[in-house]
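Note that one protein chain of the assembly has been removed; the remaining protein chains are unaltered in position.
Up next is subunit A:
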Amino acid sequence: MATRQTQFLARSLLTPAVGLLFIWMIVPLALTIYFSTLHYSLLDPGSEAFVGLENFRYFLTDPAFLASLENTLVLVGSVLALTIVLGIPLALLLDQPVVGRNFVRLMVIAPFFVMPTVSALVWKNLLMHPVSGLFAWLAKLVGLTPVDWFNDVPLFSVILIVAWQWLPFATLILLTALQSLDEEQKEAAEMDGASAISTFIYITLPHLARPITVVILIETIFLLTVFAEIFVTTGGGPGLQTTNIAFLIYSQALIQFDVGSASAGGLVAVVIANIVAFFLVRIVGRNLEA
């Protein structure tokens, strides 16, 4: 049925998208690879020289890299854990008959649509401010000393903000999956005298395995590059305590103007992201067959 003509038409419709994405992928990446082998400082123009793998050695042995790698892993891991551990009961709750469910749903998913710079500033100033933030007032109300969030527990504070933004995403996806769960299966289990807990462990949880994987993989892609929240609240500090890899590369490139080692760092980030992407593409690819 597909004549040569329609095939030609189909291909020419596809070409612009493929071409653009190809350029978008290859040109910056090639330049990054090229810069990563140069001594290239914007403060010292004209002194570019080939240095081989020197930038990689410098970037990878820099204590800041290890610290930022650790912060990245802690940030991604904690936010994932928080959003899933809290998202499952929340989704289960919203799956129950609830009066005004649609309205509750709107409240629950709202944080996902708030731009990162806004949520960072609102949390930092209105809630977590050590003197006049709401949390400080609540702490004093029950006789506790208010926490100076961004000085005492900076990374945890960032984690809290980012988790608040992503909890709606996890909840929404888990809820969507729950609603496709076969009710009869649950009822049959109840008839057979299964407790709520074993119904959850043997029926609900296995059903949620796939959406949980999807949540983990998609969130990881976004969480690896968390930037605005750190930029606005702590600027990576105090010290390096909230510097993740994305922020480290940014500061090397646009604050210290060291293009060479920032490029090397960029490639390290690409490698880390692609390890994650490998798994995501496999899972989504499997879905394509269906």
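To be clear about the criterion, a contact is a pair of C-beta atoms (placed from the backbone, for glycine too) under 8 Å apart; a residue touches a chain by one contact, two chains touch by 3 or more; residues count from 1.
Keep this in mind: contacts and distances are computed from a predicted model.
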Undepicted complex member, UniProt protein name, chosen from "Aspartyl/glutamyl-tRNA(Asn/Gln) amidotransferase subunit C", "NADH-ubiquinone oxidoreductase chain E", "Carbohydrate ABC transporter permease" or "Selenium-binding protein 1": "Carbohydrate ABC transporter permease"
Touch with the omitted chain, as defined above, among A:L80, A:L155 or A:I245: A:I245
Residue among A:Y58, A:F200 or A:F231 touching the omitted chain: A:F231
Full-complex contact with the absent chain, from A:A49, A:V98 or A:L144: A:V98
Contact footprint on subunit A, counting only the chain that is left out: 2, 6-7, 9-11, 13-14, 16-18, 20-21, 24-25, 27-29, 31-32, 35, 90, 93-94, 96-101, 103-127, 129, 131-132, 134, 136-137, 164, 167-169, 172-173, 176-177, 180, 210-211, 214, 218, 221, 224-225, 227-228, 231-233, 245-246, 249-250, 253-254, 259, 262-263, 266-267, 269-270, 272-274, 276-277, 280-281, 283-285, 287-288
